[in-house]
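Note that this complex is displayed minus one protein chain, with the remaining chains in position.
Entry: subunit A
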Amino acid sequence: MGQKLLLIIGLLALAHAGYSAAQHRVFVRLTEQQFERLPTDIIVQTLIAFLACCIGSVQLFGKFKPILITAEWQNKTWDTIGNRPSFMTFNHRGRKLFH
């Protein structure tokens, strides 16, 4: 839940920064000034939101599995691992004997 919270906060902050940038752009156009660069606080907010989103997505998606097969087989019994369906026999004498 914590990592999802971080990701959501980052996305909201990013959306807010984008909206602020659009507002600033409109303000500059209406007051007929020359657009030079975005205000520093919008840039800082965008970068911090990006950092939060990065960390959040790494924590959310970065759940890796151990690739060694011994780690995967540790919790399985031999009956599961050594199961050979190709060698199963269904035609045997039991059908003649018990039917």
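The definition used in the following text is that contacts are C-beta pairs under 8 Å (C-beta built on N, C-alpha and C of every residue); 3 or more make two chains touch, one makes a residue touch a chain; residues count from 1.
Note that contacts and distances are computed from a predicted model.
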Report task. Determine which name in "General transcription factor IIH subunit 2-like", "ER membrane protein complex subunit 6", "Proteasome subunit beta" or "Rab GTPase-activating protein" the UniProt entry assigns to the undisplayed chain of the complex. Result -> "ER membrane protein complex subunit 6"
Query - For subunit A, the residues touching the chain missing from this view - result: 14, 17-18, 21-22, 25, 38, 42-43, 46-47, 49-50, 53-55, 57-59, 61-72, 80-81, 83-86
